[in-house]
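Read through the structure below, which is laid out as structure tokens, and then see the notes.
All protein chains of the complex are present and in place, except for one that has been dropped.
Chain naming follows the written order as A and B, and within any one chain the residues start at number 1.
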Amino acid sequence: MEDRKAGFEWAWSQPTGIIGILRTIDNIPIAQRYMATGFGFFVLGGLLAALMRIQLGTPDNTFLDPETYNQVFTMHGTTMMFLFVIPFIEALANYMLPLLLGTRDLPFPRLTALSYWTYLFGGLLLYSSFLFGLAPDGGWFAYVPLSNRQWSPGLNLDWWDIALSVAEVAAMGAAAEMIVAVLRMRAPGMSINRIPVFGWAMLVTAFMIIFGFTPLIVGTLMLELDRKGLTNFFVPDAGGDPLLWQHLFWVFGHPEVYIMFLPAVGIVTQVVQTFSRRPVVSYTLVVLAIVATAFLSFGLWVHHMYATGLSPLAMGYFAAASTVIAIPTGVQVVGWMATLWSGRPLWRTPLLFALAGLVIFVLGGITGVMVASPPFDFQAHDTYFVVAHLHYVLIGGTVFPLFAGLYYWLPKITGRMMGERLGWASALTMFVGFNLAFFPMHLAGLAGMPRRVYTYPAGAGLETYNLLSTIGAFIFATGILLSVVNLIVSLRRGARAGNNPWEADTLEWSVTSPPPNAQYAKLPVVRDRHPLWDTQWRQERMRPEETPAPDQEMKEDVAQMDHWPTRWRGALVVTVNEGRPLAVVHMPRRALSPFIASVGLVTLFAGLIVDYLPVIWTGAALVGAAMIGWFWPLSSERAAMEEVGRPGADALPLAQYGPIANGYWGTWVFVLVLATALVTFVSSYFYLGGNIRVGVETMPATRAGLATVLLFVGLAPMFAALRAIRRERAGAIRVTVLAAFALAAIHLWLLLHALFGSGLAPATSGRDSAILGVAGFQAVVAGVLLVMLAVSVLWVLLRPLDGRGWATVWNASVVYGFAAASAVVAFAVLHVVPRVG
Amino acid sequence: MSQGQTEQAAGTAGTSAARTLFAVLGGAIAWALHFLVSYAVVAIGCVAAWSATRLAVAAGTAALAALALWSTVVAWREWRRSSDDQRWDAALSEPRGWYSWLTTVGVLLGMTSVFTIVLEGFGTLMLPLCGWNVR
Partner (left out) sequence: MNRIPAGPGAERIADLFQAMTILGTIVFVIFCGALVWALIHRRDAVLRPTPEDDRRRTRMILLFGAVLPALILLPLLFWTYGTLAAIDPRARPADLVVEVVGKQWWWEIRYRDTVPGRTFTTANELHLPVGKRVELRLTSTDVIHSFWVPDLQGKTDLIPGRENVAWIEASRPGEYGGQCAEYCGVQHTTMGLLVVAQSLEDYERWAASQRAPAPTDTVNAEGREAFLRACGYCHTVRGTTAGGRMGPDLTHLASRRTLGAGLLLNTPGNLGGWIANPQALKPGTRMPRVPMSRDEFRLIHLYLQTLR
């Protein structure tokens, strides 16, 4: 057993040294860096806000000139929305989810590292724009035509657009991790209705990221193409439409704020639970509210566009949904109050922050219902009333809960308790400062002060409100500083936190503070929602036969995983619904490829900003090299394959390929992203169709039709390959994969041929740009598919019976199926509808 | 459990995954379809000046509200089937409890969806159909 422990410790040890810092892919160190970086951007965004408040503190102020002010407010918004809140939440989830769920790491460790490094370098790339006086100045929402090439010819908006891509990459990576983690990587016995509320919140948020961020990716791509003069998606004179940008941005932008809010709901639920010393009343209603809010949040976006001259009936839908969404929120809030009411409150800082946030958030929710009404919004839109509202809901609904979560979980992370007195001082100062800063903004807006103005005239009745806001902002900042001081002091002199200083109920409180790198050498078995409160609650509430002990099979699986594997890193995968052990998954120990890929990615982005080919090629080459390293076969995986029993044996199988493997599930997440992108491009195409001013010839249908048919034909060998894998027939595997590859290659060639031979002129036509969007996307999907199949071809030619190769074939088959389906959709949209409609 | 196989039926409480998904998410998806399709129909109908736009939207509302209702009913029935002597939101849940819990969520989500679809449908009765802008 000692050998086993030593081996296990070795497997989960962190790499050391400088290179070790770059090679680490464990969630704990990555998450710590992520949180520190996120907090750093929070401070930067706050400094920008301080500059704004100084400028606005007095009327007709000249502290900042207009152009500088516009850059400052743009960067404040962009930093907070893209570089602070979501990355910080991702970081906290990266750290806490495995602990809460009872597993050893996130499912895709290298992706975790890639997300972090890309985020760090991308954020730095964005801020480097200040050094050149070229910081973005179009607002965080960058409305066209202002942000397009004609009215913002400088590099500022290119900087904005491309540096945003890093936030997008990081968010997508996090989404894939969280979905697979919450659905599959849990402790044995943690059935779907026993997942902690924070886990549910992150799962739902991850899906929202996929459906919400993808339209932004498409939109920012379109904007950058427009800015480079290659397309005219948003240029009205050429047949584009500025409102298309607004739709794409807000389809992202509205869910974005709920992406920020729902994790905070999860945090507040955990905190309220622990500090009421009882389980939350009606777990079901809280989870239901989270799911309902997530769905409804996608039906709200047009409320940002009420003033653009839309159909009143259309506005009515969004007004209704914007109002109804208050109901699940009400359920959550009342649920927390009921928990506090029937519990025994423990007055500690985390609870104080949660309550402060709750009060602020509810006020913000009330003003939200007000602006949900189009007539009132016609007055309040683009005024300081909205600035007040959004800060009330975001700071009350996310920032205060994040502080609550930090005070709650930092003892676990650092092993030291934070000071209570400083904590209370910080919370109260922040609460007072916040309200002083932002409540007067409601009144300023109602008095007629618009947003995004660098000054206001004396005598317009706005001086007092603005002065109060400025003072309040500095008090708020002081409150935050107090927490920073608290953290620094507690790291040195805080009382040592034991495993469970709060006597909380969830699994993370069963390990040491700070936790070991492997987190759960011995897997816990979960029998209800509050594993650490088991005994007390169970005895008083339930009949023994309703709380079954783990059966023999589960016991054996758990025993197998005890301090095992030892020669490679492994974690347990469970069934989605019941949480029964299903398989063991291999995970890499360390890798440099994520770091290199990030460097390459950001180099590539930087080259695109300035249009400098050598830099672009360098970046692309680095990314390519890193990808080769990433997907190069791992010897540790070979060790895993040798050690784990053959399928059908008694022991847990290896989750290596097919539906049992994490990579397969990750591929499905990727396909969801692609599907959302397809819907976005197709919708944009139809949206611009009504704006046709420039006539265009329809694209040649024969080549596209043939391409579609060929891809469909290719499904046959693709699925035959899967059957051949099941039967382990090397020859058949080779032939089928090669056939699928060949057909996919011809498909791509035909698509490109059709595209380039079509006579499309996107540089002068909005409609052609829209066509290019759909057809170009097809080609990209086909290209991705081809690359995946090429990797499979390499595997099956060299090692047809290796499970690692089979994994690539299974994953390619998922993308193949999607590519075939989307080819049909694209063909119908581009060639059938114009001829019929 | 061998590689390359999908999960056994043991994880789906004796029914198909599709039925479970429909019971749980059908209402919400019906709501999403409702507002997306209505929005698109109104947009196209106003540009193309269809006279039957309002009627089409009303019909779509009725149809999708019915779909959401059906999903709610399925969820209710599945809940009845699985619950036997289930307690409402038992804090400590037994192995079978997860299905009863999922279907509870489905019923409530379905009811919310029907409510919201009907509420949005009222706009069809009260509001002007098209925007007043000219391209």
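The rule we apply is simple: a contact is a pair of C-beta atoms (placed from the backbone, for glycine too) under 8 Å apart; a residue touches a chain by one contact, two chains touch by 3 or more.
Because the structure is predicted, anything quoted here is derived from the model rather than measured.
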Which residue of A:L22, A:V43, A:V369 or A:A763 touches the chain not shown here: A:V369
Which of A:L443, A:V615 or A:A732 contacts the chain that the document leaves out: A:L443
Cross-chain touch to the chain not pictured, restricted to A:R104, A:H381, A:R703 or A:H831, is A:H381
Can you work out which residue in A:V271, A:L296 or A:L355 touches the chain that's missing from view? A:L355
By the document's definition of touch, the residue of A:L146, A:L422 or A:L467 touching the omitted chain is A:L146
By the contact definition given up top, give the residues of chain B that touch the hidden chain. 87-91, 115, 119, 122-123, 126-128, 132-135
Can you name the residues of chain A that touch the chain not displayed here? 65-67, 70, 137-139, 143, 145-146, 151, 236-237, 241-243, 277-278, 281-282, 284-285, 307-309, 312, 315-316, 319-320, 323-324, 326-328, 330-335, 337-338, 340-345, 355, 358-359, 362-363, 366-367, 369-370, 373-379, 381-383, 443, 446-448, 450-456, 461, 540-541, 691
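The rule is short, and it goes like this: only the chains that are shown with their structure count from here on.
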Spell out the residues on chain B that touch chain A in their complex, using ranges where they run on. 1-7, 10-13, 28, 31-32, 35, 38-40, 42-44, 46-47, 57, 89-95, 97-99, 101-102, 104-105, 108-109, 112, 115-116, 119-120, 122-124, 126-133, 135
Residues of chain A touching chain B in their complex? 191-194, 279, 282-285, 287-288, 291-292, 295-296, 298-299, 302, 309-321, 324, 327-328, 527-530, 537-538, 541-542, 546-548, 575-578, 580, 582-583, 647-648, 653-660, 686, 690-691, 722, 725-726, 803, 806, 810
